[in-house]
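One protein chain omitted, others in place.
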Amino acid sequence: MPDASLHGVIPPVVTPLDSEGQVDVRSLEALVETLLRAGVHGVFALGSAGEAAYLTDAQRRVVVQTVAGSVAGRVPVLAGAVDTTASRVIEQGRAAVEGGADGIVVTAPFYARASVAETARHFEQVAAAVESPVYAYNIPANVHSSLPTEMVADLLERGVLRGVKDSSRDLGWLRTLLAATVGAPSSAVLVSAETLLDISLDLGASGIVSGLVNVDPAAFVRLYESQRRGDRAAVAAEQNRITVLTDLYHGPCPGGGPNAREVGGIKAALTALGKIENGAMSAPLPPISDELRHHARGVLTAAGVG
Amino acid sequence: MPDASLHGVIPPVVTPLDSEGQVDVRSLEALVETLLRAGVHGVFALGSAGEAAYLTDAQRRVVVQTVAGSVAGRVPVLAGAVDTTASRVIEQGRAAVEGGADGIVVTAPFYARASVAETARHFEQVAAAVESPVYAYNIPANVHSSLPTEMVADLLERGVLRGVKDSSRDLGWLRTLLAATVGAPSSAVLVSAETLLDISLDLGASGIVSGLVNVDPAAFVRLYESQRRGDRAAVAAEQNRITVLTDLYHGPCPGGGPNAREVGGIKAALTALGKIENGAMSAPLPPISDELRHHARGVLTAAGVG
Amino acid sequence: MPDASLHGVIPPVVTPLDSEGQVDVRSLEALVETLLRAGVHGVFALGSAGEAAYLTDAQRRVVVQTVAGSVAGRVPVLAGAVDTTASRVIEQGRAAVEGGADGIVVTAPFYARASVAETARHFEQVAAAVESPVYAYNIPANVHSSLPTEMVADLLERGVLRGVKDSSRDLGWLRTLLAATVGAPSSAVLVSAETLLDISLDLGASGIVSGLVNVDPAAFVRLYESQRRGDRAAVAAEQNRITVLTDLYHGPCPGGGPNAREVGGIKAALTALGKIENGAMSAPLPPISDELRHHARGVLTAAGVG
Partner (left out) sequence: MPDASLHGVIPPVVTPLDSEGQVDVRSLEALVETLLRAGVHGVFALGSAGEAAYLTDAQRRVVVQTVAGSVAGRVPVLAGAVDTTASRVIEQGRAAVEGGADGIVVTAPFYARASVAETARHFEQVAAAVESPVYAYNIPANVHSSLPTEMVADLLERGVLRGVKDSSRDLGWLRTLLAATVGAPSSAVLVSAETLLDISLDLGASGIVSGLVNVDPAAFVRLYESQRRGDRAAVAAEQNRITVLTDLYHGPCPGGGPNAREVGGIKAALTALGKIENGAMSAPLPPISDELRHHARGVLTAAGVG
C-alpha cells in the first residue's frame, strides 16, 4: 500500500488501444511487465499519458484492473480519478480502488469554476469518501489554474492528502511547497518536468511521474537511483538523455492539439521500440503519421534508446 | 421531437437538492410544471444552472427522467451531455436519450486540450453515435476556448449539429454565426446573454436559455412573444426587468466561486419565491447564506417579481 | 472644441509613411481632406490604426500637427496619448494639445500592472494635468484588461472623463456602461466593433471610431446619418457593406502579428484606392505583400468600394 514511502519512478502508463479503439489488454500487460522489470517503483494508471480523459468508465475499469492485476502487489498502483467535481471524482475513485488501485490522483474541479475554498473542500470530500490515500494532481495546463501551495501544504499536514503529483513545471511552486511541508515529512511529492528532474529530486521531490518513462524506464530508474546515492555524473548523463527524449513531444502532428502531440510522440516511440502492437489513439485524436514515427525513431537514436 | 422548430424560451432547469444532497424529485417536478404553465417552449436539463458538473451519473439519470416525465411530451427536452471527450460524451448522451431527452447539448472537449480539427471530429463522433439531435454548447468560461464560427457553421450545414447554445455573451460571434448559417435555416441558435436578449432575438436567435428563466419564466416568455409580434415597447420593458434580475448573480457569496454565485443566486430567489423547498447546493459549493437570501429578495422586489 | 457633442464618424487616421519610414505629410494631409469631404464628424490621430505605438515622439508631433493643421477647426481633433502610466501620458497629452488636439484618448496603465484603484487615479491625474477633455480608451486586446464599467461611469459622472472609446467589441459592456451613464448624458461613447455598429448606435453610442473609415468614410457617414434619421434599410445596407470590409483584416500576412494584419489590410486598401502613395509600414511590421494587396482589391470589389 502506498504511503509515506511512495517514491521513485512511477510511470503514467500509456493505454495501448487496438484498431477498434478498445483497450489492448495484452499490450498493456506486457508494457506493465516491461516497466516493472526495468525497476520502476510504482505505476500510475489513467494519467494524461494514459489518455484518461478519452476513456469510458468501462475502459477505465479495464485499465485499472489490468494494471493492478499485472503488478500483482509488487509495487504501489496509483490511478487517476479524473472528473469535474467531488461527487463524480468519488465514483471514479471508488471504481479505481475496487479495481485494485492503492491510491488515487485527483485534480481540482474543472469545467466547474471553483474558488480556493471550494477546491479545498473538494479534496476533503473525496478523501473522506474514498477508502484510499488521495494525491493532489496539480495540472494547470488542463485545469487552467494552479493549486495554491498554502492549500496543498495545509491538506498534507492535516492528512487529507498523502501527496501531490505536480505537472506545473514550476520549480518555484515545488520549492515553496517542499518548504511548507517540512511538518508533513511523509508526503509524496512527485514531479513530471522532464528537463528538471535532477534538480527536482535534489530539492526533495520523492519521485518522478513522466509519460516518457514508458519509452525508457531504465533511464529514469538510473537517474533516480544515481541521485539517491549521490552519483552526480550519472544523474547528469541520464538527465541529458531524458532531455533529448523530450523531443518526442515536438514531432509533426498536423491537426493535432497538445494531447495528440504528447501522447502521439510516446506511442510512436513505443511502436518503434516494439513495446506496443499499434499506436492507435483515442478518437478524436489524429492517428500517428509516418512522419511522426520517423521523427520518433530519430529522437530514440539521438537519445541512444532501443 | 426538437428539430428546426426548436425555439423560444428554454430554461436550463435548476436541480433542487434535499438536505442530503440528493435530487429533490418532487421539487423538480413542481418546478418543471411551473415553467410549463408559464409557457416555456422547451426545457434543458443538466445545464450549468442545473449543476450538471456536480451530479453523479445516477443523479443525472434521475434528473433527466424526472424532467422528461414531468414534461410528458408537451415540449422538447434537451439534456446536457457534459464530459471531457467524445467517447464519454456519447455515454452521457445515450443515457440522456434513454431517460427521455429529445436532444443533447455538447461542449468542445475540456480538460483534454483539443485542436479545432479534433473538436470538429468530436462533434461528428458524438452525432454519429447518439440517436438524437446534437446541439453545440459554446461556453468559453468553462471550456476556456470559444468554438470557431466557421466550424460551427460547417457542422450545421452538414447536419452534424442541429443547433447551438451560445453562452459566450459575444454578439459579434452570434452575428457572424447567423450570417454564416443562412444556408442552414433550420438550425436552432439559443442564447443566454441576459442583458442582450432583445438584440439577440432581433439578430435572428431562435431562443433563450438562461438560468434566470427558473426565477421568472413569464417575463422571458413575454419578452420572446413580444419580440415575435414586434411589440418593441413590451420587449424593452421585459428586457429591463430581466437586466435587473441579473443582479441575482452578484450577491454576497464569501468563499464561493462563479458557479456558486450564479447558481446560488438563482436558488436563493427560488426559495424566496417558494418554488423549491430548500436551496441546498452541491458540494463543495458553499450553502446559501442569509445575506444572499436577503440580496435575492431585494433583487426580486426591484424587478417586480413575486 | 469637442465636448458633450462629440459624435458621429471619427476615423482613427492612418499614418502614411514614406519609404524611409518617416511620416508622409502630404499623403496625410490629402487623406484628412478626403475624410473631411466625405463628411466625417471628427478625426482621431495616433490611434491603433495610426500606428501610434510605432511612432517616435517627434513623429507623433508631426502627425498631430499635420492632422490638426489640415482640419483647421472644421471638426474636433482627438489624439491618442499612448504611454505606460500617468506621468508619461501627461507628457504625450500635453504635446498633443500643443499640436492642436482638442481632446486626448488615454488607456489604462499598461506594461505596469495596475489595480482598479490605481487605474482610476491614473485617469484623474491625467485629467488634472492636461488642459483638454480626456476620453478613456478601453482596448483589452492591447492592455490585457477591460476597464470596469462602474469605474468608467463614475469618472464620467464626476467629469474626470468626457467620454470613452470602446474597442472591446463587448456589447454587454457597452450596454451596461450606457445604462450607468444616464446621469452623465453629455458623455461621448465611441465604438469600433465594425460588425455591430448599427446595434451600438441603436443602444445609444455617440459615434464610431474604426480603422476602416479610412477606406470608405462615406459608407460610415451614410450608416451614421441613416441611423440618426431612422432609415433602417439604409443602415442595414451600409452595415452589410462594412461587414464585408472587415475581411480586410483577414488577408494573408505571413510573419505578421495582429497589428500588422489589421493596419496592413487598411493600408493595402488605401494604396489600391490611390488614397496614399505607398503602403509602407512601421518597422518591425512586415511590408505589405502583393498577396495582401490582391486580397484587399478583392474585398473592395466585394464591398462595392472604389
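Chains here go by letter, A, B and C, matching the order in which they are written, and residues are numbered from 1 within each.
The definition used in the following text is that a residue touches a chain if its C-beta (ideal position, glycine included) is under 8 Å from a C-beta of that chain, and two chains touch if they have at least 3 such contacts.
These figures come from a predicted structure and were not determined experimentally.
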Chains in view that touch the one left out, judged over the entire complex: A, C
Residue, one of A:Ala128, A:Ala179 or A:Ala302, that touches the chain absent here: A:Ala179
Contact with the hidden chain (one of C:Arg37, C:Arg74 or C:His144): C:His144
Residues from subunit C at the interface with the omitted partner, ascending: 21, 53-57, 59, 82, 84-88, 91, 107, 109-115, 117-122, 124-125, 141-144, 255-260, 282-286
Missing-chain contacts mapped onto subunit A: 169-172, 175-176, 179, 193, 195-196, 199, 203, 243
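Here is the rule we use: only the chains that are shown with their structure count from here on.
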Separation of subunit A from subunit C, taking each centre as the mean of its C-alpha atoms, in whole Å: 50
Rounded Å distance between subunit B and subunit C, as computed from the means of their C-alpha atoms: 37
Numbers and ranges of subunit A residues touching at least 2 other chains: none
